[in-house]
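For this depiction, one protein chain was excluded, whereas all remaining protein chains were kept in their positions.
Up next is chain A:
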Amino acid sequence: MTRKSITNVSQARVWRGTMPVQYLYTAGVAGERFFQTLRRKGVFAVTTCAECQVTYLPPRLYCERCFADLSGAWAEVAPSGRVHTYTVVHEDQDGRPLDPPQVVAFVRIDGTSGGLIGRLLHLRPQDVQVEMPVDAVLAPPRRRRGGMDDITGFAPRRVLPRRRTP
C-alpha cells in the first residue's frame, strides 16, 4: 500500500478555469400550476394518489410509487405546517461566515406527505423547536411573481389558528 511516492504537495502550481454555461429552467406542468395557485390564492396546490394514500408537495404529475396519472387529482392546502427539523447555518456555500447565522427549517405541510425548506422568521435560533407549528409568510399578493420568492419564509403560528383550506 502507498508504495509509490507522491510528490511534494506544497509545490503544486495551479491553473484557473471555469465551466461557463447558463441555463433556462421551466417549472414543469405541475410546478407551473403550483406557482400560479400560490400567486393568485396564497395556498399550496398538491396532488394525491388515492391508491397509495400519498399527497405530493411539491405536487407531481404522476405517482412515483405506482405511476398513476395525477393530472386530475389536484387539491389545495393552507400554507401551514410543523417544523420537522431545522439547522442554524453559520457559513455560506463558499465557506464564508454568515453574520447573523440563518435559521433554516424543513417544514412538513399539514394535510400532505411532503414539505418545503425555508427560512424561519420572527424568532431567535434558541426558540426554535422541532414540531412547532408555523405558517408561511407570503409576499403581498401584488408583489408575487409565481416563484419560490413568493414565500418569504415560515413564522411561528399566531395564537388563533387560521382557517384551514380556503
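Just so we're on the same page, a residue touches a chain if its C-beta (ideal position, glycine included) is under 8 Å from a C-beta of that chain, and two chains touch if they have at least 3 such contacts; residues count from 1.
In the analysis below, contacts and distances are computed from a predicted model.
Asker: Considering the UniProt annotation of the chain absent from this complex, which name among "Spermidine/putrescine import ATP-binding protein PotA", "Cytochrome c oxidase, subunit I", "Fe-S cluster assembly ATPase SufC" or "Thiolase domain-containing protein" applies?
Answerer: When "Spermidine/putrescine import ATP-binding protein PotA", "Cytochrome c oxidase, subunit I", "Fe-S cluster assembly ATPase SufC" or "Thiolase domain-containing protein" are compared with UniProt, the left-out chain turns out to be "Thiolase domain-containing protein".
Asker: Which of these, A:50, A:66 or A:89, touches the one chain of the complex that we don't see?
Answerer: Checking each option in A:50, A:66 or A:89, the one touching the absent chain turns out to be A:89.
Asker: Using the definition of touch stated at the top, determine which of A:117, A:139 or A:155 touches the missing chain.
Answerer: The single option touching the absent chain is A:117.
Asker: Using the touch rule from the top, list residues of chain A that touch the missing partner.
Answerer: 1-4, 6-9, 11-12, 17, 19, 23, 25, 27-28, 31, 35, 58, 64, 84-95, 101, 104-106, 108, 113-119, 125, 130, 147-149
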